Structures are given as C-alpha cells and as structure tokens.
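Pasting a structure here, questions to come.
Below, a portion of the complex is reproduced, with chain positions unchanged.
In this document, chain identifiers A and B correspond to the written order of the chains, with residue numbering beginning at 1 in each.
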Amino acid sequence: MFRDMLENLRARNPLIHNITNYVTVNDCANIVLACGASPIMADDKEEAAEITAICSGLNINIGTLNSRTVETMLIAGRRANELHHPVVLDPVGAGASKLRTDTALRLLREIDFTVIRGNISEIKTLACGSGSTKGVDADAADKVTEDALDEAVSLAKAFAAKTGAVIAITGAVDVVADADTAYCIRNGHAMMSSVTGTGCQLSAMTAAFAAANPGRPLEAAAAAVSAMGLAGEIAYKRLGEADGNSTYRNYIIDAIYNMTPEKLEEGASYEVR
Amino acid sequence: MFRDMLENLRARNPLIHNITNYVTVNDCANIVLACGASPIMADDKEEAAEITAICSGLNINIGTLNSRTVETMLIAGRRANELHHPVVLDPVGAGASKLRTDTALRLLREIDFTVIRGNISEIKTLACGSGSTKGVDADAADKVTEDALDEAVSLAKAFAAKTGAVIAITGAVDVVADADTAYCIRNGHAMMSSVTGTGCQLSAMTAAFAAANPGRPLEAAAAAVSAMGLAGEIAYKRLGEADGNSTYRNYIIDAIYNMTPEKLEEGASYEVR
C-alpha cells in the first residue's frame, strides 16, 4: 500500500512550501527533490500566502524560529487551510523554551494540521500543553522503545483525536496514528540520530507524500516515515570503515532518490494496531 | 577562449560578496572556493557597502529575500556600481510572488547588473515586467529545448540590449548573450535539476569569473555556464548505482575543484549566434 503513496508522489511532483530552520534547510530541499517533489522556501510574510497558494503542501518547522518567521508561519498556515492543502508541523524543540512551546501551541490553536511529526518529548509537550525537552533530541528516558510502545500508541491516538491531525512520533520504533489506527514502524537505524536534521527532512518529505495523496494523510505519513527509515537502513549498509555521519547523510538522501515503490513496499516493516 | 577565463580566475583569486539565500549558501561558498575565488557572505545593511568595497565582485540572489536583506542588496549593489565591480543578479522565483517580481524589477531599476542569470520563466518575468512562475524551477512549457532555442536567443539579446547586462538563460540548452552575440551552450545533464541550488551555485561562480575577467562579462559568463554544465557531466559519470542527488551535489563541486583550463576548453560545447 505504501507503494501507491510513492507512485503518486513520483507521478504528481507536488510543489511544497517550506518554512523551516536554516540549519537543515538544504538537506530538506534535496530530500524533497529526491522523493519526487519540488521545494520552495519562502519565509517573508509579504509573500507567504501567495507562495502557499501556488504550492500543494506546506511544511512548518520551528527549528530556528523568530518573531518574523512565526508570523509568516501563521499567515501561510491559514492560507493553506483555506485552500485545503495539507500542512505538516515539526515542533522542533517544543518544551526546550517557552518561546518554542508557546509558538507550537499557538500554531496548534490557529491552524489545522494534517500531520504533526516530532520525537516523543516534543509530542508530549504539545499534548500536555507544557513540557521539558533536552534540546532538540528526545529525552533518553522518553525514547520510544518496545516497552514504551503501548504508551506511545495511546498518546498518538488520543492526541490525533484531539487535534484531528495524524500524529507521527519518531524514535526507535515510529508510531504514526490517527484517532483509530496506529502504524508501528520498525524501519530505521540508530546511527540516524548522528545526522542533524533527519527529523526535519522527514517532515518535509511527509508534506510531499501528503500533498500527492490527498485524503489519505495516515497512509501518506506512514509511507514517508517508513521510506525515511528504510533509506537509513539502505544507507547504513553502504558505509565503509572510514565513513561517518557526513557520508551517511548523503547516502540517506541518495537512498530516497533511488527508492522505488517496489523497494518501499518490500522493505517497509510495520504492524497496524 | 574559456581557457583564459578560468586561468585568470585561478590566478587572481577574487573575493566575492554574496547576498544570497540560506537554502544553498553553503554550496555557493564551496563552489566559489572550488573555482579559485574566495566567498564572503554578509547581509546586514550596516556593513554591506564596506564588505562590497573590499571585494572584487557582488552576487545578489533573492531566493529567500526579506525586507531586511532587500535593503542590503540595494546598498551593496549601488556601492559595487560606484566601484565598477561586476554585479550578478539571480532573480530566484521572480514571477512566483509579487514580492519577488517587484524586488527583482526594483533591483533592475536601481542597479546596473553585469550579468543576470535565471531560468527562462524568471528571465521572461523580468523582461515583460510581470509573469507567473511555478516556484523556483522553470515552467515545463517554458524549458529551453532545441525548438525554443531561437526564441530564447532573441529574448536574451533583446533583454541584454535593454539592460546593458549579459543575460544567461539556463535550461536544457543554455543561452548567454549580450545585445549582439549569443553563446548557445550544450553542456550539462538533466539530473542537475534534482540538486537544489545548482543555479544559485552557478550565479555565485559567474560573479567570480566576471570579477577575474574585467571588461569581458560575456565570455566570463559563458565560461562559467559551460564549466558548471561540464562539471555536471563529469560528476554524472562518477555516479555509482546507489548514488543519488546528494552524492551528485558533492561530485559537481568536486568537478569544479578539479577543473583545469584545458579540461574546460576541451569539454566546452557551444556555438555562437
């Protein structure tokens, strides 16, 4: 079924508006191209609504937010909602500062998101309305392990019911859920956390999958999450002894570029709960 | 003849001031280093004139413009004009929003550009004073193919005559023209459009070629365009089965780093009209 999601993405080549941080923006642009979509980055409020309107999807990432870009996020998000375009939220570092938590909560109040993707700390922060996050990575104590999986599924379903969004919690096992159904995805490799921005890249790619598969946000998000994890596995196998996280970064994007619907279908490892 | 252009660039090592977008800025810096120049990025209005003054060339790219940086572009552009430094304009996404179109047109009115480099959609927008662009990539209908080549040559020459700038329209075939002469360049590879910012990189490198070859902007721009395309060809040949757009990005910059005047002279594929 993930096969169709990627086939549609490659066939439809949607244009994706990204308002994202300057740390990982280049990788986000390249992975959006790799998966078959086209990126445009534009964060000035004067053009935000117009750029959103010519795109098919919007990706909002608060990784290096400031007062100027927060306003742009709101403008673009409202316009995307009016146009019924899918909108993805990546609440990077929610819980790490009041500004990030408040901004993420404000975005949640004012914009209808199609998919919200974060680590467990970030999603807990949003679900509880407050939180404490160690920087931009998940708290060690909070990582999604097999043991914590049941709890993560419940959290994701409940938060999906509350927001109407598909919730994607990424970690050792990824959980992608709407109010009723959760995909527990076991693709990926631990070394992915040594590459900055694999989460940001996944969020950008999720917007592309969602834009190419209108009305099917749960399957689209699950396919994106699985594709990213599978790319991490494929890329890891290519690594030589002297390779490290920088080469790994390149190989992950390369693996998305070379991903076929068939490879994704075969390599996807998940159960539905 | 392109041989001399690159020889001069390697010998003179010009310092290039870039006011450019945060998406592809790292690649721009690395390709400027690769071709033999040195980059400096500075976008605050308080230092713009001073930084421009210690440089030999200026590259203005509106890829992620905002009100703060547009003002800086104007200040730096005026100072470069006073000092008779070459100035390159990359009107990324002109036609995609009113802000981008208006900004590009304002820059055109207030600054004398040495070279303007864009895809056919962007250049048409500037030439007509309005336009509609699909994001930051050329409209499919507008791509420079052999069939559309005559029209692109006419457009480039006419717009060059109007602005006094060399016009570089990049696409399947690249056209680089002043009012009288057009180079139609057949270097490059289709996969280059899967790498974000190859156009931005080319614009930054064009500023370096122009700065190292004062008084010869047409040949300098044509050499830069040909070098970029040739690098795309060389890099493509290096790709293995598992490589994708991220490795390709690295190999293109590597190929510029290893480009010699002789390789460029031999590999350049163009006709003059």
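Just so we're on the same page, a contact is a pair of C-beta atoms (placed from the backbone, for glycine too) under 8 Å apart; a residue touches a chain by one contact, two chains touch by 3 or more.
The structure presented is a predicted model; accordingly, all values stated were derived computationally and were not measured.
Asker: Beyond the 2 chains sitting in the coordinates, how many copies does the whole assembly comprise in total?
Answerer: My count for the entire complex in this file is 3 copies.
The rule is short, and it goes like this: only the chains that are shown with their structure count from here on.
Asker: Counting only Cα atoms for the centres, state how far subunit A is from subunit B in Å.
Answerer: 33
Asker: Can you check the complex and tell me which residues of subunit A touch subunit B?
Answerer: 15, 22, 25-26, 29-30, 33-34, 38-44, 46-47, 50-51, 54-55, 68, 234, 238, 249-258
Asker: Report the residues of subunit B in contact with subunit A in the complex, numbered from low to high.
Answerer: Against subunit A, the touching part of subunit B is residues 21-24, 26-27, 63-67, 93, 96-100, 134-137, 194-197, 241-247, 249-250.
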